[in-house]
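The structure follows.
Here the complex is missing one protein chain, while the rest keep their positions.
Moving on to chain A:
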Amino acid sequence: MSLNMDRENTAFTFKGGMLPMTVMELSSADPEEIRAQLVSKISQSPAFFQHTPVVLSVEKLDEPHLALERLCAVCRAHKLLPVAVRGGADGVKQSAWALGLGWFPPTEERARTVESVPAVVPAEPAVDIAVPGGGRVYRGTVRSGQQVSAPDGDLVVVGAVNAGAEILAAGSIHVYGPLRGRALAGIHGDTDVGVFCNELNAELLSISGNYKRLEDIDPALLGRAIQVYLNNDHLYIEAL
């Protein structure tokens, strides 16, 4: 009763959020060309195409008139959900709005607008070092509910990754400690990467969208030092 009364005036609240978002950088405006390449991508990593929201970036295109509606149709047909468009001329902005999509200014302009807002930097007591080449070294325990990612390179965790935690990397993942959470390597589709850990108890292991759940892992490998690699779209786990 009192709950209803207190909540009466707040049907919703606005909250800021930083969500991971896939950007589809277009270097061609031809829907047929895009369709053909999407088909081959899907066969590589089917797990990725599950109504994944994408931002269509047309920054690198120099086309004032874009067949935006057809582009969106092609994406939807392949289980990608366009949610917004980034960059492009005014005409592109107008047609994005007409299609019910959001519009973001191009990257450079955005960087400038973001700078004027005072940045809130969350303190990280665990030591976290960016290494050359886009990789990342994380020292400390990755706890349940935490997510640590290296979106441009390898991720090295010196410590434990606990159940309910998630670590992601564009490259390989190395855990010098027990791996009990979820580890996803090659998140941008790189297949030549691996997952390495001192003690395997992972909830999920994935390379480039090919995954194994804890249930699928040979119990004989649990608790051991292992490596995970991909060969012909098959995920292999091997003791080290």
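To be clear about the criterion, a residue touches a chain if its C-beta (ideal position, glycine included) is under 8 Å from a C-beta of that chain, and two chains touch if they have at least 3 such contacts; residues count from 1.
Note that in this section contacts and distances are computed from a predicted model.
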Query - Among "Protocatechuate 3,4-dioxygenase subunit beta", "Cell division ATP-binding protein FtsE", "Dihydroorotate dehydrogenase" or "Septum site-determining protein MinD", UniProt-listed name of the chain not shown - result: "Septum site-determining protein MinD"
**Report entry** From A:A126, A:V158, A:L204 or A:L221, residue that would touch the chain that is not displayed
**Finding:** A:A126
Report summary line: Which of A:T52, A:Q146, A:N198 or A:Q227 touches the missing chain? It is A:Q146
Query - Residue among A:L38, A:A163 or A:L214 that touches the chain left out of view - result: A:A163
Report task. Go through chain A and note every residue touching the omitted chain. Result -> 2-3, 6, 122-126, 141, 143-146, 159-160, 162-164, 180
